[in-house]
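Let me begin by presenting the structure, written as C-alpha cells, before commenting on it.
With one protein chain held back, the other chains of the complex are shown just where they sit.
Chain nomenclature is as follows: A, B and C, assigned in order of appearance, with residue numbering initiated at 1 for each chain independently.
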Amino acid sequence: MKRRTFLKLSAVGGAGAALAGCGHQAEQLIRFIPDETLIPGVATWKSGVCAQCSAGCGMQVRVMQGDAEVFRDGQFGVVKMGLAKKLAGNPDHPVSRGKLCVRGEAGLQVTFNPDRIKHPLKRTGLRGAGQFTQISWDEAVQELLAHLQPLAAPQAAVSLAFLTRPLGGQRGVLVERFLSGFDGARLVPFELFDDAVLRTANRRSFGYEQLPTFDLAHCSYVISFGADFLGTWNSPVAQSVGYGTLRQNRSGIRGKFVQVEPRMSQTGANADEWVAAHPGTEGLLALGIAHVLLKEHFGHAEATGSAGMQIDGWREGLPEYSPEAIAWKTGVAPETTTRLAHEIAAQSPALAVVGGAPLAHTNGMFTALAVNALNALLDSVGKPGGLQFTPRPPLSTSGSAQDISEEGKVDSIRTLAQQILSGQRPIELLLLYEANPVFATPPGWQVREALEKVPFIASFGTFIDETSRLADLILPDHSSLESWIDAAPESGAAEAVISVAPPAMRPLHDTRALPDLLLDLARRLGGRTRQALPWKSYEEMLQAALAPLAHHPGSVSAKDSDEFWKKVQEQGGWWSTDASLVPKAKAPADSSRPMKNQEPQFAGPAAEYPFYFLPYASQPFFDGRHANLPWMQEMPEVLSTGMWGTWVEINARTAATLQIEQGDLLEVASPNGKVRAPALLSPGIAPDVIAMPAGQGHEDYGRYASGRGANPIKILAPQVEPTTGSLAWAGTRVNITKVGKGELVLLTGGPTEWGAEKVTR
Amino acid sequence: MATTSIAPEYAIDIKPDQIRQDLLRPIFQTSRRFYVLVFFLVAIGLPGIFLYANQMSEGMGVAGITRPIFWGIYIANFVFWIGISHAGTLISAILRLVNATWRRPVTRCAEAITVFALAIGAQYPIIHLGRSWLFFWLMPYPSERGIWPNFRSPLCWDFFAISTYLTGSTAFLLLPIIPDWAVVRDRASGFRKRIYTILALGWRGTPREWHRLEVAMRIMAVAILPVAISVHTIVSWDFAMAPVPMWHSTVFGPYFVAGAIFSGIAALIVAMGILRKALHLEEYLKPSHFSNLGKLLLVMSLLWVYFIFAERLTVWYGNQPAEMAAFWSIQRGRFAGLFWTMVSCNFLIPFPILAIKKLRTITGTMIASSTVVVGMWLERFLIVVPPLEHKYLPYEWGTYHPSVTEIGIAIGTLCGMILLYVLFAKLVPIISIWELKGGQHKKPFAEQALSAASRSGVHLDSTLPSTNS
Amino acid sequence: MAHRWAMVIDLDRCTGCETCMAACHAENNIATVDAKQAARGRAMHWIHVERYWEGEFPNVRARFQPVLCQQCDAAPCEPVCPTYAAYHNEDGLNAQVYNRCIGTRYCANACPYTARYFNWWNPVWDKPLQLQLNPDVSVREAGIMEKCTFCNQRIVATEIQAKAENREVQDGEVKPACVQSCPTTAMVFGDLDDPNSQVSRLARSMRATTLLSELGTNPKVIYLERESSHGND
Partner (left out) sequence: MNNAQNEKTPGSSEGKEKTSADRFHRDWLVVSIAVVGLAVAATMWVSAARGMLEGQDSSPAAGAPAVSTPEQVPAVFTTARRSFFSAVQEYFGVQGTPVQPVQFNHSIHIKNGLQCAGCHSGVTQGPDAGIPSVSFCMACHQAIATDKPEIKKLTVYAVKGREPPWQPVFWFYPEVHVRFRHAPHIRNGIACEQCHGDLSKETVAVRSKELTMNFCLTCHKANAVSVDCVTCHY
C-alpha cells in the first residue's frame, strides 16, 4: 500500500497521462526539443535481440512516441521520444521464429525499471554499505583509467579480472580483445546454471564443444533426462516452437515425449509419461535403455563412434546395466525401462535430451556421456529429427566466448575466489558486468570474501545487486533496447545465425553502452589494447565483423557492403543454411579412457539429512536475474501457481506423514546452512525430494526483489563436478522442520489436494 | 365499514385525555436519555460515513471483497434490510384487510420500520458500487448519449421495485399520521405549532376527510401487498438470475419473501418491546399483542425451515460437482459454524419458545425475535458468500474475510436505522391515537370522527351524514 | 462487414510457458498489484494458465488450460449489467465499455469462468515503468471491471487499415498479443464466419470442445483436447 499513499482520489477515474496527458505534472515540466521526429501515435516495429538469456532470440520492438521525464544537461524535464512498447519475436529469425518466452516478453521492464542505475556512481560509504554518490562520466572514466594504466604496462606484476555473465557474440570478442592488452588478465564468465558439463561431454562424444540443437519438429520420440527444455534450459523458444509441431499438425504423427526427473518441471508436466528416477541415476537409466537396445541388436555398438567409446563396457553391450541391475538404484521398474527401450526402437527418429539437474551432480559427466552414447546408438546425431550443432557464421573476428576458453585465459569464479583468498594471483582490479556470483554461489566458495579483498572493483551493470553493491565505481551500461546489440546463438537453429540490431530507442538515463565505453578506454590506453580494438564505435566493429558474410549465400543479398549492413539491421541479423558453414567436428578428446559408472555424491549424511535438495531454475526468474521485474514477480510459476515469493515443494504424502500442511513455514537445513520458506504440497515430486525455485531471496536487488523469499543457493554444499569444476547444485541433502506458519502467495485459491481438482466440463 | 367488537384482552380502557397524554408525552417533553441516546448513535454511526468516503477515495480495495467473491457483506446487508422492511407495511396491510382489530397499537411502529429499513437498505447497492458517484446511471433518464439502463438487468428491476415500495410505504405510513399531527398541532404552541400545522396539511377532521382517509388506507393496503411481495422476489432474483452454483434456484423467490416477512416480524417485535419500555406503553402494547405476533413468527419460522430444507435437499440430491463444493463448505466446511448458528437462531431456539404458550411471554418473544434477527442476517451472508467462493473452476476459488470498512459501514447503517426510528418516535405519536380511540368504543365510525374532531377543537356544523352503523 | 472473432487453443501444444500472460500484460496495460494484494487474490491476469493435477505420485500428470474471457455468444455477464457496460457487439465480442462501468461487479459474479477482473485500487506504476504503457489501450481506474478484449485495439487498427486499402481483413491478419507470442502456436485467432479460416477448420476438429459447455454459454474460445500417445488419461 505504501506505494499509493501519496494520493488517492479514485473519484472519477483515470489519468492516462501518458495517453491523454492533460493537466498533469508532466505538462508543467520543461519540454525539451526532441532530437528525432516521430509520427505521434503511430507504431513502428524495429528489429532487436533479446538479452534476457544467452539464447540470442531475434526480436521485434514496437516503438511509439511518448513523453519521457529525463535529465538533459543538468535539467529535469520532458522530451518526446520513441519508446519501446512491446516485444515480439522476429518471424524471420531462425531461433525465435516470431516467438518469445515469458522472460523475453518482460525485457521491457528492464529498460523501464525504476531501479536502474541512472548515472555513474562512486562509492562513498564502506564497501558493501551501498552508499554511492553521483559523479560525471569524465570523472568516472578518468578514475577507471587511473586503475587500468598501471596494469596495461607489459609484464605488470598484478593483474585484472573481468567477471561477467557469459557473453556471446561480439561483446564477448570485444571484452576478450580488451583483456588481451593486459598480461595475465582473466576472463571470468559466470552463470549459475551453466552447461559446461554438457559442452565438455559433447566435445568428448561428438567433437563439438557447444550445446546441441534439437530438431523436435521432425522427431517422433523424445526422452528427456531432467532437461527443462520447454521452460528454462538451452534455447527454450526454439525448442517450444519445435515441440508444437512434435505434438500436432504432422498428418497422423504425434510424437511421444517421456520426461525423466524426480520433480515434475513445467516441461515434465507436458510429457506423456513422467518417470521419477532417483536423482543422479538418469545416466544409469539411459544406459539401461541402451542395454536393452544393444541386446536386441537395435543399432551397433561399433557404429556409435567415440560417443559409445566413452562408456565402459559399451562394446560388450553394457553387461552391468541390465534393467534389473539398475532398477534398485534408479527406482525405475525393469519392465518400464524395457518398455521405454522398445518404444524408442519402434519409433524413429527418436531423440534423447539431457540437461539441468542430472548434470549438476558429481557424476554429471557420466550422465551426459551416457545419454550422448544413447543418442549415438539411436543414430540421432546430425540427422533430421535428431540433435544437431549450430554452425558458426564466419566472422572476421573470432566467434564467441567459448572459443576464448581454448586460450586458457578463462577462470571459473571458484578458482578466482580461491586464488584471491590464497593470494596466488594478486587481482588489483576487478571489472564486473551483469554477473551476480555473490547471490548465486554457495557460501562455501567464499566469493563475497574474495571480492572484498580486491582493492578496486568497477561495475558496468545496469542494477545494484549483491555483487555490484561491492563495487567502488559504477559505470552503468545502456539497456539492451538502448544499445547496439548482437548475439551468435550457440544453439536453437540448424543454420548459422548472427543476430544484430541497432538501438530501438534512445537512452533514458545518463548511461553509456559498455562496448563503446571499452573502445573509448582502449583508445585512451593506447598500446596493445588500442591495436586489439581499432574501431571507433561498436557499430563499426560489428559492421567489420559481419563484412565477410556479404560474400556468403545467406538471408541478405546486397550489392555493396553498405546496403548489406543496412539490410542486416532491418532484418535483425544474418543467417544462412549454406552447407559450407557447417563446422567439422574437432578430434574427440581423450576417448581412450572410457568412463565407469559413478555414484552421485551428496553432501550430508542420509540419516541426518533424509531429503535430496533440488533447487531449480524458476520459470519467471531463471537464476534470479529477473526477480527485479514486477511482471515476473507477479507471474505465477505455472505448476505451483506461486507468486511474489519462494516455497518449499514437498510431496503431499510425505508432508502428511510429517503433519506438514500447505503454507506451514519450513526450515530447510543442509550441512551448509538454513533457509525458511512456506511449504507447498505437490503430487508432482518424489517423496524423498525437496525442491525450491531459485531466484528469490535477494538482499539487495531493487524494490521488487529485495528481502523477498529465500535463496536456496545459500544452503548448497560447495560440491563440484570434478572434470569441469562447475557447481553440482543438485548434490546436497537437507532436512526439514516445521517452524510455524508462512505466507504463501498463490494464484489459485482452489484445493491443494489434487484429488478434488478436476476441470468440470 | 362495520366496526367490530373488541376482545377483552385487547380492550384499552383509558380516558382519552390519558391516551393523549401518554402518547404525546415524547413529543412535548424531551428526556435527557433521548439526547444521550442520539449522541451515542451519531458517535457510533459517523465512522461509517468516513469509511465510506475513504472507500470512494481509495477504491473498493479497502473492503474485504476480492476475486472471485465480488459481493460480500454489503449485499448481505442490502438483502437483510430489505427483508426487515417487510415488517410493517406487509403485516399492517394484511391485518388491516382482515380487520384484525388488535393491530391498532402495532401498525404504526411496524410501518415506520418498513420505511426506514428500506431507506437504509437502498443505500447498500450504492455503497457497494465501484464508482458510487455514477449510481444515477441506474435510473432511466434521457441523456445526450441516448443510452438507457439495461432493463434486462435485475439490478435495474431492483431500482424500480425498491423506489416504488419506498414511495408506497411512505404514503402508507404518512396518511394515517395526518390526524394525529392535527392533534399535536392543536396541543402545540409556538415553533412546534408552526411545524405541525404544515405537517397536518390543514386536517380538520370533517367526515369527508375521515371517509377519504379510510378509503385511501384500504386502497393502499390492497396495493402495497403485491409491491411488497415483488420487491423481495426481485431481490432474490439478483441471485437466482446469475448462473452461480446454489444461486441459480427457482425456490429463491418465495424463499426470500418468507425469510423477509420472518425477519420483519422479528424486528417489529424487538422494536415494540423496546418502545414499550422506553415510552412506558405497557398499557397499550399488551402481552397479547406480543403473543399474537409470536404466533405469526412461529408460523414463519416453520415456513423458513421448510424452505431451507427444500432448497438444500434438492441441491444435495442433485449432487452437481460445482454445487456440492459450495454446499459442503456450508454444511461442514468453513461456514458450518455460521450455518448451524443460523439454524439454531432461526428455529431451534425460537421454535420452543414460541410454540409453548407459557413461554410466549413478552420476554420470550423478545428473546426469540432477537435471535431470529441475528439468524436471518447470517442466512443472507451464507446465501451471498459461500457460493461465490466456490464457482465452477476450482482453480479460481478464493476466500473472503470482511474488512474493517465493511463492518464499520454495517454498524454505521444500523445506528442510522435506530437513529431514524428514535427521531420518528420523538416527532410522531408512535401509536396511532385516532385509530386507538376508534377501536376503543363500539361507536359508528362517523361519530368517532365527530368526537375526534370536536375534541380536537374543530367546530363542525351539526348536520352529520348518518354514515353506516 | 461483421466478423465473428474466435480463438482456438490446442491443449496438446500448450506447454504452460505463460508467455501469453506476459504478452498480455505488456499489450493491455494490466497493472501489477503488490504481494499483499496478490495474496488476497487481486492479481490481474486477463489470460492465465490454469493447472489441474491428475492422478497421484508416481502416475501423476498436470493439465494446463489457458483461461481467458471466453467471449461467449450467450454470455451471462451481459444481461446482468444495468448500464450496458458489458454488451455484445456486432463482431460478436463481449465488449466491456470502461467509461460506462459503474462497478456493480454483477457481471463478474455471473461469469462462470471468473474471467473478469476488477480494479480494486487505482493502478500504480513506479516511474518510469509507465513509459511502457500502450497508448492504444486505456488505463483503467479504480472501480472499473475489465477483462480480455481479444485485443480489440488490434482488431480496430487492422480493420481501419484494411478499409484504407479498401480490402477485407485477411485470415490471420489480426493477432491478439497472446496468439502472437505463443511459442508452440497453441493459439489461433480468426473469424468463425469465414468457413475457410484456420479457426473454422480447427473448430471442426474431433478434439474441439469448450469450457463448461454444459452451461450453454457458447464460448468463442474453443479448446482442442490434449491427446495421449498411450492409454493413461
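Assume a contact is a pair of C-beta atoms (placed from the backbone, for glycine too) under 8 Å apart; a residue touches a chain by one contact, two chains touch by 3 or more.
Note that the structure is predicted; figures quoted are calculated from it, not measured.
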Omitted chain's touching partners, listed by label: A, B, C
Contact with the hidden chain (one of C:3, C:105, C:140 or C:220): C:140
Omitted-chain contact residue, chosen from C:106, C:125, C:189 or C:223: C:125
Sites on chain A contacted by the missing partner chain, in the whole complex: 3-34, 37, 39-42, 69, 72, 75-77, 80
Interface with the unshown chain - residue positions in chain C: 84, 87, 89-91, 93, 95, 97-100, 122-127, 129-130, 135-142, 149, 152-153, 156, 160, 163-164
Positions on chain B where the hidden chain makes contact: 49-50, 52-54, 56-57, 126, 132-136, 139, 141-146
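The criterion applied here is as follows: only the chains that are shown with their structure count from here on.
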Farthest-lying chain, centroid of Cα atoms versus that of chain B: A
Of B-C and A-B, whichever chain pair has more C-beta contact pairs: B-C
Distance-to-centre winner among chains (Cα means, whole assembly as reference): C
Mean-CA-position distance for chain C and chain A (Å): 30
Centroid distance [mean C-alpha coordinates] between chain C and chain B, Å: 45
Euclidean distance of C-alpha centroids - chain A vs chain B, Å: 67
Residues within chain B bordering two or more other chains: 58-59, 68, 131, 392-396, 398-399
Shared interface positions of chain C, touching two or more other chains: 41, 50-52, 121-122, 142-144, 211-212
Contact footprint of chain B on chain A as seen in their complex: 8-13, 641, 748-751, 756-760
Footprint of chain A on chain C - complex, ascending: 10, 12-13, 15-19, 21-23, 25-27, 32-36, 38-39, 41, 43, 45, 48-58, 60-65, 121-122, 124, 126-136, 138-144, 177, 180-186, 209, 211-214, 227-230
Residues of chain B defined as touching chain A within the complex: 56-59, 68, 131, 133, 321-322, 389, 392-399
